[in-house]
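Apart from one protein chain that is not included, each protein chain of the complex appears where it belongs.
Right after this comes chain A.
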Amino acid sequence: MRIDVEDLSWGVPGKTIVRNVSLAVEPGQTVGLIGPNGSGKSSLLRCVAGLRTPTGGRVLYDGAGIGSWSARDRARKLAFVEQTADTESDLRVAEVVMLGRTPHRSRWRGPDAADHEIVAAALRRLDLTALADRPWKQLSGGERQRTHLARALAQRTAGLLLDEPTNHLDVRHQLELMELAGSTPQTVVVALHDLALAARYCDRLVLMHRGEVVADGRAVDVLTAPLLREVFDVEAEIGRDDLGHLAVGYREPVRR
């Protein structure tokens, strides 16, 4: 799926949070959204996911606007994983992943064999098979995050939108998750805080600052010391580690 964000703005009364953002994501690309807290990453992601209606501009999916789609149509094309989505409910892991089949199921029927097969595959992919019958409340933060991702995969969409999916994960699962995001044929837009992780697994990085895109391109072009100083207020050194991956070393915050 190709995603074109055209001159998009979004805000709440009295405050513009995303300002005139344009962005073209090629089919199958993995694009990392980076930027400090409050830079508009999450809001942009929600607009692209169709969960917020832009106050200006539009988003096109393979050239088509979202206007004529029902919520169900949209959910068959775009999956979204929130930063923290918790519940008081007693749902089990496999049941949460089965929620991903919601837009594909008839109101009249329960899940069929194909749905169960897709859920089992998503559980395997996220290394959750052994936890399938575990209640949500007994899961660690990382297991919850992986369950949500499995749920999004079970949705079988062309577009996948992830809001800081590596937040609660240990190092191994961070790498595995990003490897998955980078290798899936889906078009992925992922908001991330870890710059090195973003650089390593995303085809392209988009740096946001105060609601606007300030840089868009390959990691080496976006993660530069002057840009990081300007946007994040830190002195950073960009280099390469022994494996050849881009590495970011931070000095001290810029005093003002």
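Heads up, the rule we're going with is that a residue touches a chain if its C-beta (ideal position, glycine included) is under 8 Å from a C-beta of that chain, and two chains touch if they have at least 3 such contacts; residues count from 1.
What we mean here is this: contacts and distances are computed from a predicted model.
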item: Hidden subunit of the complex - UniProt protein name among "Rod shape-determining protein MreD", "RNA polymerase sigma factor", "Iron complex transport system permease protein" or "Sarcosine oxidase, delta subunit family"; value: "Iron complex transport system permease protein"
item: Residue in contact with the excluded chain [from A:Arg105, A:Arg156, A:His193 or A:His245]; value: A:Arg105
item: Sole contact to the chain not displayed, among A:Ala132, A:Leu227 or A:Leu246; value: A:Ala132
item: Sites on chain A contacted by the missing partner chain, in the whole complex; value: 46, 49, 51, 70-76, 78-80, 82, 85-92, 95-96, 99-100, 102-103, 105, 107-108, 110, 116, 120-121, 124, 129-130, 132-133, 148, 155
